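Just one protein chain is left out here, and the rest sit where they should.
The chains carry the letters A, B and C, assigned in the order they are written, with residues numbered from 1 in each.
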Amino acid sequence: MTLEMTPIPYRVRSRRADRAESVTLTLEPAEGLCPTFEPGQFTMIYAPGVGEIPISISGRGRFGGYVQTIRAAGAVSRALCRIEAGDLVGVRGPYGTPFDMGASAGMDVIVAAGGLGLAPLRPVIRELAAHPGRYGRLTLLVGARTPSGVLYPRELARWARHFDIRVTVDRPDDKWQGPVGLITHLVDQIAIGPRRTYAYVCGPEIMMRATADALVRRGVPAGRIALSLERNMKCGLGHCGHCQLGPLFTCVDGPVVTYDHAAPLLEVPQL
Amino acid sequence: MDKQPNPVLLDALDPLITALRIGGFRVVGPTVRDGVIRFAELSSAAESPTGWTDAQEPGRYRLRQEGELVFGYAASPDSAKRYTHPPRTTLFRWDKGPIEPEIDAPPTALIGLRACDLAALAVQDRVLGGSAAYRARRAALFLVAVDCATPSAVCFCTSMGTGPKAEAGFDLALTELSEPHRFLARAGSERGAEILAALPHRASAPADLAAAADVTRTATARMEPRRFELDGVKEQVAAARTSPVWEEIASRCLTCANCTIVCPTCFCTTVEDGTDLSDGAAERVERWDSCFTFGFTELGGEPVRASGAARYRQWLSHKFSTWVDQFGEYGCVGCGRCVTWCPAGIDLVEELERLR
Amino acid sequence: MTHKTIRVGGLSRVEGEGSLFIQARQGRITDVQLNIYEPPRFFEALLRGRAYTEPPDITARICGICPVAYQMSACQALESICDVTVDGPLRDLRLLLYYGEWIESHALHIYLLHAPDFLGYPSGVAMAADHRDLVERGLALKKAGNELVAAVGGRAIHPINVRVGGFYRAPSKRELTPVAERLRRARDAAVATVRWVAGFDFPDIEHDYRFLALTHPGEYAILSGDVATSDGLRFPIADWPSHVVEEHLPHSTALHARLDGVAGYLTGPLARYALNSPQLSGLTRQAAAEIGFGPICRNPYQSIIVRALETLHACDEALRLIDDYIEPDRPFVPAEPRAGIGHGASEAPRGTLYHRYRLDAEGLIAEADIVPPTAQNQARIEDDLRALAEPRLALPTAELAALCERAVRNHDPCISCSAHFLDLHIHHD
Partner (left out) sequence: MSVPKLAVWKLASCDGCQLTLLDCEDELLSVAAKVEIAYFLEASSFKGRGPYDLSLIEGSVTTEEDLHRVQHIRRVSKHVVTIGACATAGGIQALRNFADVREFISVVYARPDYIATLEHSTPVSAHVAVDFELRGCPIDKRQLLEVLSAFLAGRRPVIPEESVCVECKERGNPCVMVAHGTPCLGPVTQAGCGALCPAFNRGCFGCFGPLRSANAATLAGLPGVTRTFSDFQEAR
């Protein structure tokens, strides 16, 4: 008997400490295959005895499994960041609504990531990069607090073949030559054909709202801006109530929603 | 069931209790304890609250002796929730992998549920039906409903369309009649019909049916002063998201969470992780939580709903508006528990009217 | 070597924090100070202006080790003003609660604080490394006491179920049954404890103590009684103020008590035993006879034996009370306040604990006075130390200091209890 709230043991296949003060793990089921996932979905990862938190899936490992990037924010994420290759954790999922990759077919695509928001967008970017013919112009906007806070630097270089990539930071260091400031400035700088643009946005809530608003100002319909909401989640099943945002349970009706749905909810303080 | 047999008359409850016990059920029903009606395991009808009635108003509940009815009181602080969705359950222990406990779902007969309680179970079914543990506990229940004869001053099931007569979702339903004291019983399931057939009973006469209809008519009339129009509530509450009324309510609300915990449909939970000091094994427990607790929406160390106003808004809006978005029905069944058991005496019906 | 100073910075394995200071000049002790540096907590002051219903909850907070004692003495004093008698099953429940505290407190002292002295360990936990079964027996005994307190009082520390006139809720007989189960095992453990501690190696020291304890015609006094002394004095509690006078010494936040003008009497297990031992339960007297223990004990080191006997008595009596328990019709006797003065005393594990309150007509406290056992014993403990140290001044200081600390521990002083004292001084100004 396996109940929905019981995690399945996964083994840490590999662990990499990122420059960006995060840790990227590849997790494989201790037995059997791991379920397929779609870009934007997340799992609940359980650090035994410490707790369980939602973490986005950033991709498939080279030999299968989930690649997931975790930043030590509190007790549970800290415990997960400390975990070593070979250790066991618990995993439930994948859960949640994915980024709709069909919706952007034939369009120009803007991917905008703030900080760790690049993690759930990585599968989106890889999908776009894998089928360049299927889409129009590809733009990747990345915002980070510091230059070293930019996630997946090596892959970024590779993606540059398909994407117009622009990175901005809040606090530059001596070597930084790129833009400084909010990611919304990048939105203002790029060429956008509003009627044929689709945007995938992920990052802190204020960043997502500012970016989406900037896109809307440029004429992109809110219904074609997808973002990934973050709320406190305990179950991932729509049973615990914690992640509710107006009519949505963010874990099952989200995390990915389009801005036309999200905007009126995010506008209300403390909803 | 294909055809509804005529209701029959029972003269006493004891044969029913005995039959259910023989049928392997733990029989749980109302008792008087510490000044309130509480569900407890019954071995005979003598433990029932015969001759007790309640007076309820916002923030106040008193029992007094009056009449001869066994079920002459309104919604009690207990509901079926404790049995379908217990306050605390161990989800698993973890020792290099999960060890799941058996689902604790002993066959239980609940006696004395009201129409609002049945409606609440139906609501829970829709919300929690995806949980195997919930389904197991739910399937273990045998439900004996009672048509409500004595709604309290806080009840509003007629407004919510859930009562006072038990219409569906029970195995057996009783209407308690007086002069002479008797129960008109009807089955709502095959197993209910079987139990009923095996009990000593008499055929009912049209006068009995008329008396039963009268019980419901009287009960309905008692709730008339509190009746409100449900149409439009969903939209009106959603439109009131930025109303100043929330702040005003928050100045009275203690954010104590009593309303959510007593509500038969409120389902929120949290989980607690621990480690056993002696063997180091990890354990995960699920327990009731409430949208009124401070940490409920904690994100990065701060709650999203930091203010009392936001938390009250969440509770009321969920019941009357967003629940409909999510599940196509209201999250409130009109039992009035949250009104009575709110220590500050906040009446959600009144607040609703102010928000419209 | 003409001068010698012994300091024990933080007395260990006593309740609360205190220190010890002894000074000697030319082979004579010139100063002994049991310092109570526990900061004052102003309880008596705090009580003033508060309702007569509050002392059971407030004074319990004076001491986490013997909160029941505070609650019992307070209730008694206040009930005497309200002219209320709590008897029958309610009095039995109070006794039960109190026995629970005795078992808990004595087991704590015997196993975790005192016995390590005899077996040569720094602590009960360290002792467990070699004598796990013994320490586990002690912990089980202690747990039985705690469970009894919790069953009657709600929780082990600062019970919540005590009120003036009785209880908020009387436990059902069914709730007490599992406690009785545990107590039966505890009683066996108590018998074993008596035998075990009787075998310790005791220094051959006796002091000519002047004992003070409550005495009661019907029982080994714990809950109530008259005050009696070993030199034949006997007076009702109401006369306490005319016999016992406290004075404030600069080196301590506690007061020294004088009995009829003479300092240095002893209250506590040795005193109770000396004055009342014939009233111990049959099983307890049998256990005492078995180890050849007489009716009076003046050797402070052997106080551990007396505590063990009292623990056995408490288990035995508690079991009898549970067997005979009939749920009372109501959990308390209504107590209406009036203006007046009331006195109450009971036997805390460490000795006689006296409370006095003056109420105004509204039932507000106009004056409160609390005399805990350790304050009464302080002068006598210092005398013990003088007698111990003077002939041994030649010993290395550390060794003598350890001996002195041990001598203090014999009396199980509770410094937390004493520490609310300074305001008495203020209060008499």
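As a working rule, a residue touches a chain if its C-beta (ideal position, glycine included) is under 8 Å from a C-beta of that chain, and two chains touch if they have at least 3 such contacts.
Note that the structure is a prediction, hence the values are computed from the model and not measured.
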item	value
Visible chains that the absent chain touches, using the contact criterion stated earlier	A, B, C
Contact partner of the left-out chain, one of C:84, C:119 or C:157	C:157
For chain A, the residues touching the chain missing from this view	49-51, 74-76, 78-79
Interface residues of chain B (partner: the chain not displayed)	33-36, 38, 59-63, 77-78, 82, 87-88, 250-258, 261-262, 270, 272-278, 287-290, 293-295, 308, 340-344
Residues from chain C at the interface with the omitted partner, ascending	10-17, 37-42, 45-46, 48-51, 54, 57-58, 61-65, 67, 108, 112-113, 116, 122-126, 128, 132, 135-136, 139-140, 142-143, 146, 154-158, 160-161, 163, 167-169, 331, 364, 405, 414, 416, 419
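In the analysis below, only the chains that are shown with their structure count from here on.
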item	value
Relative to chain C, chain with the most remote C-alpha centre	A
Whole-Å gap separating chain A and chain B, where each centre is the average of the chain's CA atoms	41
Chain centre separation (chain B, chain C; CA means) in Å	51
Distance from chain C to chain A - Cα centre to Cα centre, in angstrom	65
Per-residue multi-chain contacts in chain C, two or more chains	none
Sites on chain B touched by chain A in the complex	91-92, 94, 96-98, 100, 103, 127-128, 130-133, 241-242, 267-271, 273-275, 280-284, 286, 289, 291, 296-301, 304-307, 309-310, 313-314, 317-318, 322, 325-326
Touching residues on chain A, where the partner in the complex is chain B	1-9, 30, 46, 48-52, 73-74, 88, 90, 230-232, 234-235, 237-242, 244, 246-247, 249, 253, 268-271
